[in-house]
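Okay, here's the structure, questions in a sec.
One chain of protein is taken out of this complex; the other chains stay put.
Lettered A, B and C in written order, each chain numbered from 1.
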Amino acid sequence: MSDSQDVIGVGVVGYGYWGPNLVRNFSQSPNTRVVAICDVRAECLAKVERTYPGVRATTRFEALLEDPEIDLIALATPVSTHARLGLAAIAAGKHLLVEKPLAASRSEAEELVACAERAGVRLFVDHTFVFTSAVQKMKVLLDSDGLGKLLYYDSTRINLGLFQHDVDVLWDLMPHDLSILDYLLGGRMPEFVSCRGVNHFGELSDLAYATLMYDDKFIAHIHANWLAPVKIRQVLLCGDAKMLVYDETAVQEKLRIYDRGVTVSDRGEIYKRLVEYREGDMVAPRLENIEALAVEIENIAGTLLRGTPVIADGAMGLRVTTVLEALSLSLSRHGESVAVGESRANRHVSRKRERS
Amino acid sequence: MSDSQDVIGVGVVGYGYWGPNLVRNFSQSPNTRVVAICDVRAECLAKVERTYPGVRATTRFEALLEDPEIDLIALATPVSTHARLGLAAIAAGKHLLVEKPLAASRSEAEELVACAERAGVRLFVDHTFVFTSAVQKMKVLLDSDGLGKLLYYDSTRINLGLFQHDVDVLWDLMPHDLSILDYLLGGRMPEFVSCRGVNHFGELSDLAYATLMYDDKFIAHIHANWLAPVKIRQVLLCGDAKMLVYDETAVQEKLRIYDRGVTVSDRGEIYKRLVEYREGDMVAPRLENIEALAVEIENIAGTLLRGTPVIADGAMGLRVTTVLEALSLSLSRHGESVAVGESRANRHVSRKRERS
Amino acid sequence: MSDSQDVIGVGVVGYGYWGPNLVRNFSQSPNTRVVAICDVRAECLAKVERTYPGVRATTRFEALLEDPEIDLIALATPVSTHARLGLAAIAAGKHLLVEKPLAASRSEAEELVACAERAGVRLFVDHTFVFTSAVQKMKVLLDSDGLGKLLYYDSTRINLGLFQHDVDVLWDLMPHDLSILDYLLGGRMPEFVSCRGVNHFGELSDLAYATLMYDDKFIAHIHANWLAPVKIRQVLLCGDAKMLVYDETAVQEKLRIYDRGVTVSDRGEIYKRLVEYREGDMVAPRLENIEALAVEIENIAGTLLRGTPVIADGAMGLRVTTVLEALSLSLSRHGESVAVGESRANRHVSRKRERS
Partner (left out) sequence: MSDSQDVIGVGVVGYGYWGPNLVRNFSQSPNTRVVAICDVRAECLAKVERTYPGVRATTRFEALLEDPEIDLIALATPVSTHARLGLAAIAAGKHLLVEKPLAASRSEAEELVACAERAGVRLFVDHTFVFTSAVQKMKVLLDSDGLGKLLYYDSTRINLGLFQHDVDVLWDLMPHDLSILDYLLGGRMPEFVSCRGVNHFGELSDLAYATLMYDDKFIAHIHANWLAPVKIRQVLLCGDAKMLVYDETAVQEKLRIYDRGVTVSDRGEIYKRLVEYREGDMVAPRLENIEALAVEIENIAGTLLRGTPVIADGAMGLRVTTVLEALSLSLSRHGESVAVGESRANRHVSRKRERS
């Protein structure tokens, strides 16, 4: 670290919608210090100066690269700029935190991962939802086999959202679910994906439905939508032993775990299996009331200062981008099933066919 | 009518889950009278005798066909029996009400429709949801162009449901949405459909996601699921002027109409359109508190007694069955887009390809 | 029993709002049989004849008294008639089930209890809520000391209700809470009660607030209201170890038990105690999905046929009536604290003063 007091110097690029949250959390953490903020928009820098008189505000990205006090560069800029700015930061020897999704394509994401590895710097992806108390609790549950054999994941992520100009609803909203899934499943990738959607207002899809098929009949489905009159952030994750509902918008009881499941018994009859339901209590576990971004920044700081394991790294960001690219391909092919290539070498989505 | 007092004599076949509801409502209507109930299960007939001492209970279906006091036969039997029993009823000159879905295949449905037409009897399909106060109100709204240009229909129809032995979740739950859509859109059919799903416990799919693409970018999506820990019956129907949420499980305010929409303005710039949201009040209209099945039976009675227009007829049942068959085909082909043939002559699902 | 098959013959008086529910449940129970139904309104008897062809319908109450096949008379008539009709039934040697509240005054209730005791017949009061799965579960919890020291009971029982012509909102809605409290507390009575309310439309109060003070600082409060735009049936019952919320209108999770409480620690300081909160998980126990009235009738049948303990007897009905009378007195005195006499001999509400 550049700083003898073991405080990570941070440069934040982009002070629009998400940047202020990064800056506020980096400021509040005892392990990080915001050194400089870069934005091309004068009105954004004016806000910085009013709120954070002690932080340098600049329109020159290079000023951050050159600043020896900056250890980590955090990008909160449009997706299309991630590869270019990120590669420059890596080349300058800075650690990198990139707003989700990691890059605009799988190949860009691969390049970022590879360059960071070669340069010996750390690459983090800002998949904030992974750090919510609810998802952390879900991970503990899954790791202790608390749900039984997983059956499906179903997410409804809809609201009257901000139309983005550079990405469609798929690249805007689905990274949340893809990163949650990646985290919960320990990096396991779907084999095949399908996506249907429409663009009612312009070139970019404003609502889309994605289906992910895994090799063991586990199925994940995501409904992402910018055109809904109500805000819903609901995930169902169901196993054959227990089932849970995660409602991010709930004020209380965000996570509800139902002791409900299915019992299958073969009754000696050739043609008939008895499928029965089991119903028990519901438990809503107490969840820590902490901001997810603060937890994420502690994870990043721990990795940089003490080498503790990283949670949302470049590899996760690459896997998410790979699935996004496959989904986009399926969307353009009217929902055709698309195989998701798993190896890095395999730069193009494979033409493997789904078995019947 | 066989009855000089203009009361329709009804014979109900099947007294399991749904049959008792039919019998109760036919009994309460001043326009219908339950003459006989047929079931092969002795314990079901015993219940009939206890509850309705004045109604004949029989195991012989033929007894109903032969009974001159019976004008209408109502089938609440497994789907696989609809065609055989229904054709027999038609042949006996009885009007026919068939539990949804009309038949187990499109060709069966076509035969029922054609035979009823030739025999000069009326064919009704028991698409009960169409008769709910909420759907009736939605129809009035749409017919007065209250939502603007329709953008999408999204339905979540999930619960820890009864596993059916003869049909999968698609044929069990999706007829509700397909009939609601058919009614709201005035019989307009989707051009292409896709369906993905899995069968975790046996041969039949227990959860499925269907997408219906119409010729004007209107998209409909249905999530049907027997494996959910919570019961959700939620429909979003959104236009560019207003958007509504219909929650069938809500005790109050089942229907909420949001004065929210999207405004698109071209600002003289070549590459950019401004998409803006508009937010206004929400209105939950008062809904009549009537049982949908009672409304349905009044519609049937009105058609038979006074020739008033039928709402859920064989043609609707045939269209719903046609879409179900196309969805099943897509499901078996890993979600491949399947064209929905619209003409009766075209007995097989066409191989038309979706345009890019 | 008059019936050798050990089936209780029942005569139901009053076939208006609640009577049909009694008749339906008495009909469905294997232990009871509805012999006759009495009502002075011809249109009500016509309904009886249509729905229950096998049951005698009569306008003569005496016909029930004289009928040897009738063992139990159930009164679903206005409160003002309970004493007269009930005493006649007792005099005829019939067991008696009386719609809540037991009587229009404490003295009437005492007379009913005393006469039934002398006549050797059983007196039941139809406090149906006591038999709901939720209240039964709450009783089990309390009896195992699951909530710790009880702090308070708070009930909101409001809706746009039917205005009653013979009783005010206090006598109409509060018996539900008073019987639940009586059951949960094992018959323990409040020491002092207060009640405030208003009558906006006529002579009878249409909304009222009652407070019940017990000898150990336990406090109960009931908000009863016929003038609310939404229907709320919510009870909070809180102890210092756990706290529960019982929402009768909820479709799922009617009962939620919060592992939340208060810890008080004296820190050696003279003037200061540290009151701290403890927050843990919430559990919504699985509840049986049975109609409360069916459970109640099984309890009545068990008492009459096998001598099993009665749950809602005349003594409970008398205690509830006693509290109602004290509340009415307080209401008429602008909420003045009124002592609740506990002994039967003490026919008048005592003038004991609440200690400061």
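Following the convention adopted for this analysis, a contact is a pair of C-beta atoms (placed from the backbone, for glycine too) under 8 Å apart; a residue touches a chain by one contact, two chains touch by 3 or more.
This is a predicted model, so every value here is computed, not measured.
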Residue in contact with the excluded chain [from C:238, C:255, C:284 or C:340]: C:238
Residue among C:58, C:194 or C:328 touching the omitted chain: C:194
Per the touch definition above, residue among C:81, C:156, C:252 or C:303 touching the missing chain: C:156
For subunit A, the residues touching the chain missing from this view: 53-54, 230-231, 249, 251-252
For subunit C, the residues touching the chain missing from this view: 151-152, 154, 156, 158, 160, 163, 165, 192, 194, 196-202, 207, 209, 211, 213, 217, 219, 221, 223, 225, 227-230, 236, 238, 240, 243-245, 258, 260, 262, 264, 272-273, 275, 277, 279, 282, 332, 334-337, 354, 356
Where the unshown chain meets subunit B, residue by residue: 253, 259, 279-286
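In this text, only the chains that are shown with their structure count from here on.
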Distance between the centres, which are taken as Cα means, of subunit C and subunit A, whole angstrom: 54
Computed distance of Cα centres, subunit C from subunit B, in Å: 43
Separation of mean Cα positions, subunit B and subunit A [Å, integer]: 39
In subunit B, residues with contacts to at least two other chains: 230
